[in-house]
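Structure in structure tokens, see below.
And then chain A:
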Amino acid sequence: MSEQLPAILLVAPLFGALLIGVASPGDPRRAFPIVLLSLSISLAATVALLTKVVSSGPVDYFLGGWAEPLGIGIQLRVDGINALILVFIALIGLLTAIFSYRGPDDGEPTDKAPLFYILYLLLCVGLLGITITGDAFNVFVLVEIASLTSYGLVAMGSSPRGTLAAFNYIIMGTIGASFYLLGVGYLYMRTGALNMAQIHSLIALPEVAASQTILVAFLLILVGVWIKMAFFPLYGWLPNAYTYCPSGASGILAPLVTKVSVYVMIRVMLSVFGAGWVFQSAGWSQTVVWLAVIAILAGSFIALAQVELKKMLSYLIVAEVGYMVGGAWLANHWGMVGAIYHILADAAMTLCLFLAANIFVKHAGGGRIDRLEGLFRRMPVVAGAFVVGALSMIGVPPTGGFFSKWYLIRGGIEAGQWPFVAALILSSLVNAVLFFRIFEVAHFGRKPADGHHHHPPHADGEPSPEQQGTIGETTGSDRKPRLTAVAPLVAAAALVLLVGIFSGPIVEIIRGALQGMPHVGAAAPLIGR
Partner candidate 1 sequence: MIVAFDIIILIFLVITAVISLRVRDLLGATMVLSIYSFLMCLLWAEMGAVDVAFTEAAVGAGVSTVFLIATIYHTRRHSSD
Partner candidate 2 sequence: MKWIGLIAVVLTGALLLSAVGDFPDFGDPKSPANGGVGDFSVSQYYITHTEQDTKVPNVVTAVLADYRGYDTMFETTVIFIAGIGIIAILRSHPPGGRRGPAHPIDATVDGDHQRIIIGITCRIMIPIIQIFALYVVAHGHHSPGGGFQGGVMLGASFILIGLSRDLQAALARFSERRFIVLACLGVAIYAGFGLLCLLLERNFLDYGVLDGFFHTDPVMARSHGIFAVEVGVAFTVTAIMFAIYANLSSKGRLDEGL
């Protein structure tokens, strides 16, 4: 059975979703165990697959048994890099599923909860499928699965702005996916192949490598995945979609969707075009690193201007995407390792922060940062987890965020990309300011005295008695957050720490996978020493 693991980890959530549809449309209590069971099976399969990959090298799986000749069927390929990401997807999927025990909005169970679970499970299928596949066209199909479920999850919420955000998400997402599709078409036109390994071996031929079609294909795919991952100038769809969507949805969209798109970019760079082709001209990587610098700075500073907690975190995602794109384009070993490691670390810390933010927003009666007064004292466990996530975002040692920043900076120094190094450090400082502002409000229960908040309590159009009334109201409904919300959050915080503590073995797996990858030409610096 162990050679069937790649199929099992995808089929379990798929069947879970179908079973919910058949068994219990309208009954969330019957749906939830199915979600839990199918994601647990999937998680067990990914962990088993990871141990197998670590012990005996990459695993290939041919759907339908069409292995010979290569490329007629669809191939799944698992190496160290995507085995790690698969584990994280299944784990985060499971944690957020527990978090949304009561359905999408973390409130009373609604009638639509089973539909939410169906979309949720299929989103997990899509993300797992994107990560595991070794076929360029198959990525498109699964990207569409992930996108359509995301549109549905974002639009399901009751917020009108969420619905509008979902519409913009559809428009941008369709342009992104279509660009990817077109890029694959250009590749197919020049190589006649869709299997990634096959395309890779054909691009190594000089007459194909020099062709303008391949260049345009690469640019199309790159722009397509940039739209999907909200890389800086193309991020417009992200902040509102993640801010106004149901809390259960934001718990899986924010940590995973952009990260999986980053993974697709790295996979395309390494396994389809090959590092030798991608980094053949230094001007390109220079340009992209500059774009990443702009993305980091813009994301951080726009985040600084936000007054809503979830929106601020959404802009931080935009900055973090800049880290990963920049790291991957440094064209050296540590940059690439840092980018891949940061996918994992960022997924963990974004999960932690969004889950905590969802609890805060629910109990504070609004998403504004200045409404968080005193919440740390009321919810010490949640506060602790939030602090762990925040410290990781800032880059404080035992957390995952520190190590990824460490590798990225090391890569930046080796590549001589000083602006990138400076942007990373500056962004850490901005994150520190951002989070200490929140700590101050939430812990000491008074508004920050610095210039970011120039609203004195009485001057923002809201009469003070009413404001006190709302505060009294929220303290009146001062229920403890449920165990099913706190437990996954604590697990997420533990994950952030574990990613940091076990950074050594994780980085070894990533380096081993990079060394095992077929490279051509000038890619020697990527493999490392």
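Criterion applied: all candidates are chains of the complex that A comes from, given by their letters.
Quick note on the criterion: contacts are C-beta pairs under 8 Å (C-beta built on N, C-alpha and C of every residue); 3 or more make two chains touch, one makes a residue touch a chain; residues count from 1.
Computed from a prediction, not measured in an experiment: that's the story for all the values here.
Touching chain A in this complex is which of 1 or 2?
Candidate in contact with chain A: 2, the rest do not touch it.
Would you mind writing out the residues of chain A in touch with candidate 2 in their complex?
4, 7-8, 11, 14-15, 18-19, 21-22, 25-26, 61-66, 69, 71-74, 111-112, 114-116, 118-119, 122, 125, 129, 137-138, 141-142, 144-145, 148-149, 151-152, 155-156, 163, 182, 186, 188-194, 202, 205, 208, 211-213, 215-216, 219-220
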